[in-house]
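Just dropping this structure here.
== chain A ==
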Amino acid sequence: MLGFMFALVVLLLRYLWWLRSLWRRPSSRLLSRMFSKHSLLAVREIFAEGLLHLRIYKRNRRLGFMHMSLALGWFMMIVGGKFETWFHSGQFLHGTWYAVFFRYFEPQTAGGWAGRFWLHYMDLGLLLVLTGLTLAIMKRIRKRILGIHSSTRHTLVNRVALTFLWMIFPLRLVAEALTFGQHGGGGFLTGSLGRCCFSSGMLAGLELPLWWAYSLSLGAFFVVLPFSRYLHIPTEMALIFLRHWGLRAAEDLQPEKALQAFEIHACSACGLCLDVCPAIKDHPFQSAYFLRALRSGKGWESLASTCLSCGACEEACPINLGLEKLRTAARGKIHEKHHAVYSYLPTVAPVETSRVDVLLFTGCMGRMKPATTKALKDLFEEAGLTWVHLDEQESICCGRPLALAGRASEAGALREFNRNLIQGQQARMLVTTCPICLKQFRDDYGLELPVYHHSEMLWYCLRAGRLKREKGTACFSYHDPCELGRKSACYQAPRELLQSCGTLLPLEREQADALCCGNSLGALSLSLSERQALTSRTLKVLEVPGAACVVTACPLCQHNLARQSRLPVRDLAEVLAVTGLPEQHGQRTAALAAVQEL
Partner candidate 1 sequence: MTPLLWKDYQKEVPDNHYFFVRSCIRQTFFPGAEAALLDILRNSLGLDVFEDRRHTTCTGIAYHCDLVPLETIMTVIARQLSLMTEAGYRHLLVSCVTSFGIYLEMLDMWQHHPEMLEQTREALWKSTRRSFELPVALVHTSDLVYHLRKPIADRSPHRLVDKSTQRALRVVDHVGCHYAKIFPAGGFGGAEFPSVLSGLAETFGGEMVDYPERRHCCGFGFRHYLLQENRGYSLSNSRIKFESMEAFAPDLILTNCPGCNMFLDRWQYTLAEMSGKTYDREGKGIPVLSHEELAALMLGRDPWTLGLQMHQVQLEPLLDKIGIAYQARQKYSMLAGAASLPGEPSVLKVSFQ
Partner candidate 2 sequence: MPKPDFGFAFAPNRALDLSAPLLPEVQVVLEAEPSIRACMACGQCAAVCTAGAFTPLAFYRLVLELRGGDVAAVGERARHCMLCGKCQMTCPRGVNIRNAVLLMAALAPPKP
């Protein structure tokens, strides 16, 4: 009881502290949204995610059910308990303890069928929780049973909280059963258990101690709650409200302030992020641990700068935490003393050019992949498109690498340069071979003309009939670049292209679940050996039997995979270009052989 009060107070204080900035200048937007349908939407989401855990359920039924049964069951009991006491005592308001220990105070209640309903309803809730609990215990013993490979390693305080949590419900079961055993009555679970095991008078003395044990563990749990990961239970709800009220996470790291604080503390360490992380086994940089480090304020730096920022964890997170943003914010914090100087950049004179279809931007990495560029130009020819190669002479970085290092604020000059370069031209679209540039151009450049990745662009040509391909014999395995897939949601175009000229082999992990090539620009201080380990793991997935070559659509991925791959690693454009040769079958196969030779 005291425990509950204590928890309540601490929570309020912490939340107020986190939201301090907002009190100082409450945004009108926030207030207006507070009293609108947004709050209702929030309630709905809380119900769907906080109780039913639908997102986890979608990913992993057993795990989802575990979380759901625990949360929902407990919720049922809390609500039910309230109504039950109301029903019996006739008055609504009581001290919380009354509902919690109702059966201890009122072992015998009449009330006909309704009374019995409540008995059974409460037992149902309890049963649900207990099943969840069993699953949870199984999960600790054998992960596989719940279909996951790795579960979070917990700190001491969390273990303590966990133990109390696990003790609460069995104790309640036994306590209630005993009470009913002594005084008769009870629901289908507690009642029957009471009658068959605890009816003998000798046990009467145990009743009080048991209820005390129950009450103590409950209290203890509440005491540790605000300092353990179970803080996520209330925090998640608060977070959902705040989100719906339009609060956004800050760009810079402030783990004790505003939405960031709620995000960091809303993580239940459910472990979904561990399972999808490309890092071999469990690596300290995985999100669950990264957030824990942020909570404790210790050791987050190295975790932030070793992570690849492949985005898999954010994709998997059941409560949509902005993990990428948090990481870049953390990197920005580490390197806040870094200031870039780009005054040396030449000024771009707007050139008067004839209108072309495509502005081609191959980017820094693209310079290291002349084969891709050449193939793409051939395909432009074939599709009868006119183009200008913007950065044929020299590529000025798009600015995304700086952003990934948390220094987006420094990238202004680079964006300015490229924007002038692009806007000086008249064209229908901007096409880049580099997904890193693609993301940056789309999100941060605010260009008038549409920006496409060459895979998208080629796919349009294919559908428009400007490019014609015949399904060949070659089988490909396709690697989804993080920046193109998860970051730019472009999965279909490359697949359609490959299907058009060959067979695309299914992979153990692809699309949103695809692994990182290991050389992502996100990782600043990941060692060569670790990178190479990641790469070979990714290649294991890609080198499926029958694959003629590994295809990807990112110069960085291609370069990195090619260094270690047994199969040839090609860019989409290259594959498409060679498969586009005259239709004689012999030459076609020869060309495909060439792909493998290259």
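Operating definition for what follows: contacts are C-beta pairs under 8 Å (C-beta built on N, C-alpha and C of every residue); 3 or more make two chains touch, one makes a residue touch a chain; residues count from 1.
Regarding selection, all candidates are chains of the complex that A comes from, given by their letters.
Small disclaimer: the values here were computed from a predicted structure and weren't measured.
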Practice prompt. Could you work out which candidate touches chain A in the complex, given the options 1 or 2?
Written response: 2
Discussion item. Which residues of chain A touch candidate 2 once you look at their complex with the stated criterion?
Written reply: 305, 335, 337-342, 344-346, 364-365, 367-368, 394-397, 399, 401-402, 405, 407, 414, 519, 521, 524-528, 531, 556, 559-560
